[in-house]
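A quick write-up on the structure given underneath.
Removed from the display is one protein chain of the complex; every other protein chain stays in position.
A and B label the chains in the order they appear, each numbered from 1.
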Amino acid sequence: MSATHALEVAGVSKVFGGLRAVDNVSLSIAAGERRIIIGPNGAGKTTLFHCITGTLTPTSGSLSLFGTEMTALPEHARTALGIGRTFQISNVFIDLTVLDNLRLAGVGTSGRKWVMHRSIDAYADLGDRALASLRQVGLADRIDMTVKHLSYGERRQLELALALIGSPRVLFLDEPCAGLSPSERRRIFELIAGLPRSITILMIEHDMDIALGLADRVTVLHHGAVIVEGSPEEIRAHPEVREVYFGQR
Amino acid sequence: MTGAVLQAINGISFAALLFLVASGFTLSFGLMRVVNMAHGAYYLIGGYVGLSVVRATGNFWLAIAAGGIAVVLLGFLVDRFLLRHAGDNHLAQTLLTVGLAFVVGDVALHIWGGDSLKLQVPMFLRGATELPGDIVYPTYRLALVLFGVIVAIVLWLVYRKTQLGAVIRAGVDDREMVAATGINVDRLFVLVSALASFLAGMSGVVGGAFLTLHPGAEWEILVYALVVVIVGGLGSLEGAMIGALIVGLLDAFGRWLLPEFSYFVLFAPMAVLLLVRPRGLFGEAH
Partner (left out) sequence: MSRQQWIGIGVLALAALAVPQFAGSYWTGLITQILIFGLLALAVDLMLGHAGLMSVCHAAFFSVAAYTTAILQVRHGVPAIVAAPAGLFAGTLLGVIFAMAVRTRGVYFILITLALGYVVWGVEYRWSSFTGGDNGVTNVPRPVLIGLKLDTAEHFYYFVLVVLAIVLAAYRVLVASPFGLTLRGIKASESRMTSLGFATARHLFVAFVISAFLASLAGVLYVYYNRFVNPVSASFPISVEAVLMAIMGGSGTILGPFIGSGVFLGLRNWVSSFIEFHAAVIGIVFIATVLWAPEGVMGFARRVLARRRSGASTR
């Protein structure tokens, strides 16, 4: 295991009763890399993400982030190592304001979350960071709204802002553009493409154009296992991928 | 030694009653995701109705039927007019059914008074039976064990071996799926709810013959039933059986060895469970 790799996944499996949702997956992601995970529905992509971020405990395998072993760590501890993620189905704080959503994300890995003797409003930098993050995703004018009143697209934008505000080292994006209009998709795509190389990105994506446009490398999953891995051009031409996706050789 | 054996039988006979009460509660939750804090009040009112029937007719079996049916009717009205407004909101269900329990308890107080009452046990179950080892034990409580075992077996067979049971188990697992297969989920719920109510009312009659019926009894029995389902796991029939045995035995031995701290003995299994396996022995992860 090389210490320079952003993420090392070794032999991770997740078994539910009789179902092998993730089957002996190994990945090696370099720092700054853009790795896209593609595969048909039910291929185990989201489950794989859950296993890496700690939302689920893998049945077997090991994981390390920038050389730090994290297989035994609970989800919140893995986040503290530098993981940010978005969920496939928006998982935002619906009953709180957009500002509070981001302030929570902002203190998630900081000791400030235990402060009980000062109002959170006293921390102006939290509000500033929240505003900056919202400007990045284009939601600045919604800052005081309760998330309940945001549209689906706006919630996806918020989802991304929540992941970015914590300055993650490795960002896990699970179909960030799902269900968005073409112009919204373009906006999110440009935002992701514009992120600095100091952030390593793993992204699950269904849209082949977006996937292959952003990717340094692509990993293809099918029935929970890695069937192919390579550059976008290699994947585009690969017969097995064509079969899995289009049913043709 | 005889003392321990005696307490063991005490525990097992109490466990039989606890199973009857807890099984209704756990089925109600397992399938319909309803938490009914008035389940103890159902027990009490069933018992009181049975008491009045026994006083009027002297027929214990009629009393059991009457107690069960009275609660089925009450339960139906409660489901239709009260609980349907709470939906899946457990907080709302809890407060609604607590309110209902207060009302039922107060009405019962005004009808049957505040004294501790007991049902008259049928003739053939009165007195005591001689058991091996020179133990003389009240016949009724032995019959209760038998009754509890029979009900447990019947419920288990229906739950595990019949078509109806399969549908109920499927519904416990995934309610939307069952509805999607075209099965009339509403009728299923009414049926299971009626069964739960009947069990509660019936156990009030059966229990009221050796424990007393009195104001407050509805909460005492509810707490025991809750500890049973906490230990056994909400929604699990097998859990209710094992949980009832554990709680019944602990209670009996607790009362015998540490009478002033017997309630504390109930705390112990819960604490252990909470620290080791919060969802109970057979509970599903939620």
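To be clear about the criterion, contacts are C-beta pairs under 8 Å (C-beta built on N, C-alpha and C of every residue); 3 or more make two chains touch, one makes a residue touch a chain.
The shown structure was predicted, so the numbers you read here are calculated from the model rather than taken from an experiment.
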For the chain not shown, which residue from A:19, A:94 or A:237 touches it across the whole complex? A:94
Which of these, B:58, B:114 or B:278, touches the one chain of the complex that we don't see? B:278
From the list A:27, A:63, A:105 or A:235, pick the residue that touches the absent chain. A:105
Per the touch rule stated above, subunit B touches the missing chain via residues 29, 35, 82, 85-86, 90-92, 94-96, 98-107, 109-110, 219, 223, 226-227, 229-230, 234, 259-264, 266-267, 270-271, 274-275, 278-279, 286
At which residues does subunit A meet the chain that is not included here? 53-55, 74-77, 79-80, 85, 87, 91-96, 100, 103-105, 107-109, 112-121, 123, 162, 166
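Keep in mind that, in the parts below, only the chains that are shown with their structure count from here on.
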Give, as an integer number of Å, the spacing between the C-alpha centres of subunit B and subunit A. 48
